[in-house]
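Of the protein chains in this complex, one is absent; all others appear in place.
Moving on to subunit A:
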Amino acid sequence: MSWDMLTPLLWEAAGQTAYMVLITLLVGGFLGLALGLGLYLARPGNLLGNRLVFAVLNLGVNVVRPVPFIIFLVALGPLTRTVIGKTIGIEAFTFAMCFMATFVFARLVEQNLVSIDPGVVEAARAMGASPLRIVRTVLVPEALAPLILGYTFLFVGVLDMSAIGGYLGAGGLGDFAIVQGYRQYDWAVTAVVVVLIVLIVQAVQWLGNALARRALRR
């Protein structure tokens, strides 16, 4: 196929990838932050230490995270059908991505929060701050730079996940590279997509580093 015909398809694929990635970053980022904070707070000995809650959350994260995404997609099928109404298409695929991203980001958030000096949290407690206020005014601001870097890392992971969107008919750049490039023996198309993805990742990583540096400038 000539590039005259391919270019609109490439734009369409890029749009699909943007849709999947942005929604996942938004939803997965928010829920992941919440779940990560939950994990941190519920850890025995921490602010809202609760052995049972921690064990459940921790087990959940440990079970979901290592499952290869392509298998996770299938395993999540019944839940996807319940929530989205079908198991294929871009919505179903994005749902699975949000799910996985939440658990991946939760662990990243928790690991970054653990590095905060517990003394600072104790000081805030001593001043009469409530747990919610401590989350808002101590935990998140103190760990902001690593959280930004973690979020950047999540972006790359999410972009990676989106590449197999074609498996559920969700389209996207990965699907484009396989259908229009690999299967047509057109290596140039594949190469173009790869370069495009590398450029996007580079740009986002640069932005993430810059923001993190800014947050660290103290």
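Heads up, the rule we're going with is that a residue touches a chain if its C-beta (ideal position, glycine included) is under 8 Å from a C-beta of that chain, and two chains touch if they have at least 3 such contacts; residues count from 1.
One rule holds for everything that comes next: contacts and distances are computed from a predicted model.
Undergrad: So which of "ATP-dependent Clp protease adaptor protein ClpS", "Methionine import ATP-binding protein MetN", "Na(+)/H(+) antiporter subunit B" or "Cation acetate symporter" is the UniProt name of the chain that got left out?
TA: According to UniProt, the chain not displayed is called "Methionine import ATP-binding protein MetN".
Undergrad: Among A:129, A:179 or A:204, which residue is in contact with the omitted chain in the full complex?
TA: A:129
Undergrad: In the full complex, which residues of subunit A touch the absent chain?
TA: 117, 119-120, 122-130, 133, 137-138, 141-142, 144, 215, 218
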